[in-house]
Each structure stands twice: as C-alpha cells, then as structure tokens.
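Yeah, one chain of the complex is gone here, protein chain that is, but the others are all in their spots.
Per-chain residue numbering starts at 1, and chain names A, B and C are given in the order in which the chains are listed.
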Amino acid sequence: MKQTIPLIIVFGFGFFVIIAFFIPLSAFQDASQTFETWYTGVIAFFVFIGIFNIVKVNASKIQRRLSDWQYSIILLIFLALMMAAGFIGGPNGGVFNYLFEHMQIPLGATMFSLLAFFVASAAFRAFRARTPEATLLLIAAVIVMIGRVPIGYYIWRGFPDVVEWMMNVPNTAAKRGILFGADLGLISMALRVLLGIERSYMGGGRE
Amino acid sequence: MKFLERLENLDRRILFLLVGLAVIIPLIFPLGLPVDITRPVKSVFDRVEELPEGAIVVVSCDYDPGSEAELTPATAAFVEHCFRRNLRVYMMGLWPAGPELGNLSLESIAPRYGKEYGVDYINIGYRPGGPVMLVSLGRNVADLVRADYAGVPIDSFPLGRALKSARDIDLVMTLSAGDPGVLHWIIYFSARYGTPIATATTAIMAPQQYPYLSSGQLVGLLGGLKGAAEYETLIEMKARAVAGMDSQSIVHLLLVVFIVIGNVILLYQKRRI
Amino acid sequence: MLLILLVLTNQVELKAFDTPNDDGSSITLNWQADTLFNSYFIFKSLNPDGDFEKVCEITDRTTYVDTNVAGGQEYYYQIEAYGMDLTESSRVVGPVKAIPHIFNTARINIAVFIVILFFAVIYYITRARRGEKLFIRKIPGIAAIEEAIGRATEMGKPVLYVPGIMDIDEPETIASMSILGRVAEKTAEYGTPLYVPTSKAMVMSMAQQVVKEAAIRAGRPDWFNIDNVRYLTDDQFGYVSAVDGIMVREKPATNFYLGKFYAESLILAETGFSTGAIQIAGTALPDQLPFFVAACDYTLIGEELYAASAYLSQEPVQLGSLKGQDIGKLIFIIVIVLGVLDRLVGLDILYNLFSTVQQ
Partner (left out) sequence: MSTEIGVWIAALLTLAIYSFLYKDNPFYKVAENIFVGVSAGYWAVVLWFNYAWPNLFEPLIMRGNFIYLIPIIVGLMMFAPLIPKVSWLIRIPLTFTMGVAMALVILQRIQGEIFPQLQATFLPLIGVSPMQTISNLLIIFGVISTLIYFYFSKAHKGVLGVFAKLGIWFMMVAFGASFGYTVMARISLLIGRVYFLLHNWLQLI
C-alpha cells in the first residue's frame, strides 16, 4: 500500500493531465485547471514544513550548544520578526517592507555580485589551452568578452558582428542540440516516473 | 622564472582586489567610451518606432532586486521610449517585487511627458501563477485582473477597460531575470496567441534567447546592462547604463590580461617538461 | 462612376463558423472589408429574419469570437461596416451553432509525437525486461560519482549534495532526487556523512524520504540523521550564502551540484573549489553549463543528467529507456534533415506540421 497508492496517484493524475490537453470538453479542461491550481497551492503550503524544520534544527543546535550556536539565535529572531511582520501587518505592511528593502534586497544583490569576482578567478584558472577543447573554450570566451564591451568596438569595428555571429550560429546550434537531448531525457524520465519504473525519488527500491 | 611560479599560485584574493579597483576607479573618474548598437537591440527600438500612437505595450517586470542593477536601466529606457512615442504602457510583473521596481521608473518618467495614470499608463502589479496565469490572461483579462496594484478597480480606468485579451496587446516587453519570465511568455503566451514578444534579460540569460530570436519567437533583445546602454544611446538619453560601461571595459580588459598570464604560465610549464 | 465602383468593392464578406477545437462555447466570425471602413457593428439573431440584436462594436480588427452562445442553439449573424461616410451591411449568414469537440485537432501533431516517443521508450524497456542485453557506453561524469564518494570516505570527510534551487515540479530536481538515492546508498554503505541542504520544503521532504530509504536499503538505518537533510530558505541567494557557509565550515571532500541551477552555480562551484573539494555538477539547461564546466571536475551535460539515475541503477529496464531515447534522437535527426530538404524544394510540409500557434 505504501508503494501502490503513490504509484496510482502519479500515474492517474499524470496521464489525466496529458489526455485533458487534447480534449477541449469543459469537464476535462476544468478538472485539469483545478488540479493545476491545487498543485501550485500545495507546493506553496509546504513552506510551513520548511519553517518548522528551520526552527527544529536551529533550536536543537542552540540547546546542544553546537559550534556557532549563537548565530542560530540571530537567525531565529529575524525569522520570527519577518513572519510576525508579514502575517500581522500583511505582505504590504511597513515593517515587512522595511526589512525586505533594507536587509534582504542588499544582501541578495551583494551575494549575487560576488560573481564578478568568481568569474575572474574561474577564468584565470580554467581558460588555459591544455587541450583542443579547452582552447576552443578559451578563444570563444576571449573574443566575446572583448567584443561585448565598447572598448572592443574601439579596437576593431567588426568585433560586435563576430560576437553576434558566434551567438547566432555555433552557440545556437550547440544549445539547441543540448535542449533536444535534455528534452528527450526529460520525457523518457517523466514516462519512467509516471509508469512507476523509476521510483527512487520516493525512496522506493527496485522493481 | 620564479615570478611565474608565484603567479601560478597567486592568492585569488589579489585577483578579487584588482577586480574591485577596476570597478570603483572608472565610476569615480569616467572615461566616456562610445557605445555600439547591436541588431537585437535595434529591432526592439524599430518595433517600438513602428507602432501607431496609442498602441498598448505590456511591460512585464519579471525580476527582483537581485537583478535590479541590470534591468532597471533597461526598464527606464524602454518606458521613456514608449512615452515619447505616445504608446500606452500596461505594466505588470510575474515576480512579486518586479512591478514595484518598475513603478519607480514609471513614476519618475511619466510627469516629464505629462502622462496620466489610468489613461496613458497603468500598473496592475504582481500576477502570481506563472504559466497558468499567462494562459488565462491572454484568454480574458477581466477574469484575472480586477484591480490595479493599489487595489483600485480596473474598470475605473480607460486603459484598464481597453485591454480585454491578448488581441488588444501590440507588444509585450518582458524584463526577465529567470523563471517565470521570457520563456514563459514565449511558450504560454506567444505560442498560443501569437502576440509579439520583446525582452530585456540579464546578460546571463541573453545567449539562451538567441535560438528564439532566430526562430522569430522573439522580436528583439536587450542583453544586460550593455543592452540598456545601447537603448539609452538609441533614444539619445545617456544615463546610468552608459556610465557603467567604462567599468565594464576595464574589467573585461583585466580579465583578458589574467587569461593571457594563465596561458603564459601554462606554456612555461609545458616547456619545462 | 467612381462612386459605383466604390460601392461594388465595398462589399463586406462575412463568415461565421463554429470555433474549431473548443468546448462548444463559442462561434467565430471573420470578415473581409475594404480598408475604408474603420468600425463594425455585429448583430446576432435566433432566426434569419427576426430582430437582430447588436452584440458589440469592433474597431481594430476583422475577427470576433462570440462566447455568449448556448450550446446547440442556431444563430444568424450580420455585420454593418462604417467608414468616413459610408455604411455597408453584409448579408445574413447562418445558421451556425457551437458544437463541443472531443479532440483538439490542432494538437494532433503533438499527440502523434508523444505517442511515438513513448512507444520508442516502452519498446526498449520491454526488450530489456525480456532479458536482452543492451549496450550503453561509459559516461565519464557518471563514473566519477562513485570515485568521488570513495575519496570522501578515505579522507574521512563528509559529502555535500546540492539538489538545485527549484522545487520538485522541475524535472531536473526529480532526476537529482533519483541520483541522490544512489549517492545516499553508497555513502550509507561507507558510513560517510551526507549533507543535503535544500531550498524548497517539498524537496526537503522528498530528500528525507530518499535518504532514509537508501540507508535502510544499505542496511545502515542508524546512519540516517534527519537533521542533515534540511531546509534553509526559499531565497536563491539566502540559500547560497548558507551553503557557502557549510562548505567553508564543514569542508566536505566531495560536492555534488545536480539539479536545476541559476546564477548561483558559479558562486557554489568557486567556493567549493577554494575548499579543495572534488566537484561533480550536472544540469540540463545550457545556461549554467559553462560555469560548471569551467569550475568543476566533472559535469553532466543536459541529457546525461537524466541518464545518470538510470545508468547508476544498472537495472536493465532503466537502461532500456536510454536506448529508447537514442531512437528519439535518431528521429530528431531524420526530421531535421527532411525538414531542411522540404524547405529546399519549397514544400514546407514539415514546417507547417510543427506549427503550434492556435487561432
């Protein structure tokens, strides 16, 4: 039962949605639409088990005085503050927005901007002409890097066109090939999942 | 050749420091290098130029503060252009924070052109639901949009009444930083209703859009801050994006120098073996 | 003379028909008229000479979908076109009625495509199930997964498994969960600690199940520590900041990044590199592949990610599906070649066959 019911659910809902896609009758369309709404709702609702997990993990860290336990207190305080602000004052409330604007936004943007540095260190390390493949990677990267900025245009007026050609031709070709392959892999995996052949995602054993 | 060996094991924090300086210095002391125009940006510009006065352009702010640095300048330049051409701007967003950020641009630009809220532009705010929402939006706007971002009934605005379904939209501009975003507009909206889609994306996402550009599923593309700088140049209003271009050039050159050094080290090592 | 010509050419040609491929809730009107007209009144009636009621006014196009119809009821339509100082009526068309369709014929191309692909996969699964040996070549990135776990064990350090930042409705995440099952089984066998920080609560729930069951399968239920599979935050960069923290503090010997990634890919991979970990990445979409390729030791590219779980399982049935995928690729290649030839001779049959825009 622990295996069968979940497998029936995956099979039933999956194939229903696929079939409903081809049947314009309102009964099918409405049911399919309802399942889609439920599914977005259920996914979102799950965030509360996440919050529960954060509290549990951090509380036990504090209780057991594991290393860096003091920081867990900070985490829990700000979590409580943000949730209280949001659920009492609503998602447009003043405190909620203030914390979002002056803490979450700059923290996110700064974390994101670390990439400027990491792009440099990765380029320094990886772009070395060790093999023919690595050489292609290196040459393509350097051409585009220079051609994309105004100074490239200064050096040679044809640079932007070369960059555009590289993006349009080899880049498009390889990415399209990867996309096709990935989509096939995806469809085959989705089918294995729907048919219950692949069940390791739910910890299920072999057939 | 001890020097090269030292470089090989260079503490990457020195790289980090150099990158930091290369950004800060040109911002304080600008160089003013010129900006060239690429075709995907020109296509967006031309499409806007071709639209008749009063055409409705949906501007979808599908980004958040994380990519604000790249997409706000593009939003501002595009909205500026729309107002200049007397097009009507219908703003929304697939990301919660997007329309709020977009609104800052609207509010600062509209007064300069004497545009009136609800008549020449409107902001219907964040629209959750991604794909499903887009499909129903194209089918019938009224099903989905009852009020603008401030909660005022949409029917009380002329522009709110004018847009009923995908057919009334002349162009969609999505400022996209990920999912849901430009891909969803293409797959769930344009593929179904045939509405032309233009986009401004973060530079990271830009290469991914080329297949859609060449297949005609996208009208045009503003890639990253560079795209915004090009658009600023096209509408002859140089602002924040153009200012950042100097730092860009310097850092790019710096990176190329790093790469050259890396390869010199490699050559030296090869010769020693 | 001129006036008569005008009148003659100004005829309005109206067509009304049941909207194809809908659930029987609308009738579509199309009309052709001279460009001199700029607005059209649409009238509708239940009988051809009864009282026509005005439905609406259209100004900017020459098509209208009437959704205010009762199923099975017959309607008649007429249009009046207005220009500068011209008025012209179309003749009455009808009867038309809206009929529900049970199959969306505009999507038949998609249906056929799905059936072919499903069939290819199922065919080879069946052959494999009958015990036929199917050859699958070695995929370097996948082979490296086991080695990397072994290395962590030798060094007595933990393994970090990052399943991407998206929820379980993304296929990459599901693929990642399947691979996690195999990785957890191995680490449990060796008794190596396995950290799985997640960015989505549902992924956490699923990963907990996967790792727990894997521990039981490996005969080491005591090895499973539920707090090692935890939720951090839904926020992309909040999540990254915490995972970076785990990397520099716990110093895992092996980092797996398998799933759907966005900009965080390089932040993770570079931080991981600085701690000296062996790194194996895999993602299906091309966006983040360049960064993983540049900064990680092995990268599973596109389809390889989906193949990994089938490959690692070494179950004949799963391997059979890989062969099915190869048939899919063959079909793609043939279709592309035919499509190009088709355009070369100017037939455009295939081109139209792959159209998806609906009216």
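Everything that follows uses one rule, which is that contacts are C-beta pairs under 8 Å (C-beta built on N, C-alpha and C of every residue); 3 or more make two chains touch, one makes a residue touch a chain.
Just so it is clear, the model here is predicted, and its values are computed rather than measured.
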Out of A:Ile151, A:Met167 or A:Ile197, only one touches the absent chain, namely A:Met167
Per the touch rule stated above, chain B touches the missing chain via residues 13, 16, 19-20, 23-24, 27-28, 67-70, 96, 126, 128-129, 131, 183, 186-188, 191, 202-204, 206-207, 211-212, 214-217, 223-226, 240, 244, 247-248, 251-252, 255
Contact residues on chain A toward the hidden chain run 2, 5-7, 9-18, 21, 35-52, 54, 68, 71-72, 74-83, 85-87, 90-91, 96, 98-119, 123, 132-134, 136-145, 148-149, 163, 165-181, 183, 186-187, 190, 193-194, 201-202
Interface residues of chain C toward the undisplayed chain are 107, 109-110, 113-114, 134-137, 139, 168-171, 174, 201-202, 205-206, 208-209, 232-235, 237-239, 241-242, 244-245, 248-249, 286-287, 289-291, 293-294, 301-304, 307, 322-323, 325-326, 329, 332-333, 335-337, 339-340, 342-344, 350-351, 354-356
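One rule holds in what follows: only the chains that are shown with their structure count from here on.
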Chain centres computed over CA atoms; the one at greatest distance from chain A is chain B
The chain pair with the larger count of contacting C-beta pairs, comparing B-C against A-C, is A-C
Cα centroid separation, chain A vs chain B, in Å, comes to 20
Chain-centre distance (mean CA atoms) for chain B and chain C, in whole Å, is 24
Where chain C touches two or more other chains at once, the residues are 236-237, 263, 285-286
Two or more other chains are touched by the chain B residues 12, 66, 207-208
The answer for chain B against chain A in the complex is residues 10, 12, 15-16, 18-20, 23, 33-36, 38-40, 64-69, 129-130, 132, 207-208, 210-211, 213-214, 226, 245, 248-249, 251-256, 258-259, 261-263, 265-266
Chain B contacts chain C in the complex at 12, 66, 167-168, 178-179, 191-192, 194, 202, 204-205, 207-208
The chain A residues in contact with chain C across the complex are 18, 21-26, 29, 39, 43, 46-51, 53-54, 56-57, 60, 67-68, 104, 107-108, 111-112, 114-115, 118-119, 121-123, 125-127, 137, 174-175, 178-182, 184-193, 195, 197-198, 200-207
